[in-house]
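Have a look at this one.
With one protein chain held back, the other chains of the complex are shown just where they sit.
Let's look at chain A:
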Amino acid sequence: MRYLFSVIHDRPGLATPEEDAAIDVFNDRLQAEGHWVFAGGLASPGTATVVDNRGGAAMVTDGPFLESKEFLAGFWIIEAADLDVALRLAAEGSKACNRKVEVRPFA
């Protein structure tokens, strides 16, 4: 079963060197234990561009699709047997990156 861990943050600024180091340790563990699928940290929401080509003519807009106080700062995609395993990993991930984590299963 795959889960998306969305890292939620509400302040500008990327991860500190200490946070990066803790994330590396956590990532190593995910790989060693077979949970790792993919992960990445994102640049700030101000760097986003939204493209909408539903109407045939692609509309390009500067900025994130939703202006909100909280934003996606990064993510993990992990493999876990069930939600209990995923929640335990998310607790460790949240501690490592020092941010909130939303756990959501893939359909």
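To be clear about the criterion, contacts are C-beta pairs under 8 Å (C-beta built on N, C-alpha and C of every residue); 3 or more make two chains touch, one makes a residue touch a chain; residues count from 1.
The criterion applied here is as follows: contacts and distances are computed from a predicted model.
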| item | value |
| --- | --- |
| Per UniProt record, name of the chain withheld from view ["Lactose ABC transporter membrane protein", "HTH LytTR-type domain-containing protein", "Electron transfer flavoprotein subunit beta" or "RNA polymerase sigma factor"] | "RNA polymerase sigma factor" |
| Listed residues A:Glu18, A:Glu67 or A:Asp84, member touching the removed chain | A:Asp84 |
| Of A:Gly34, A:Gly63 or A:Pro105, the one touching the omitted chain in the full complex | A:Pro105 |
| Interface with the unshown chain - residue positions in chain A | 1, 81-84, 87-88, 103-105, 107 |
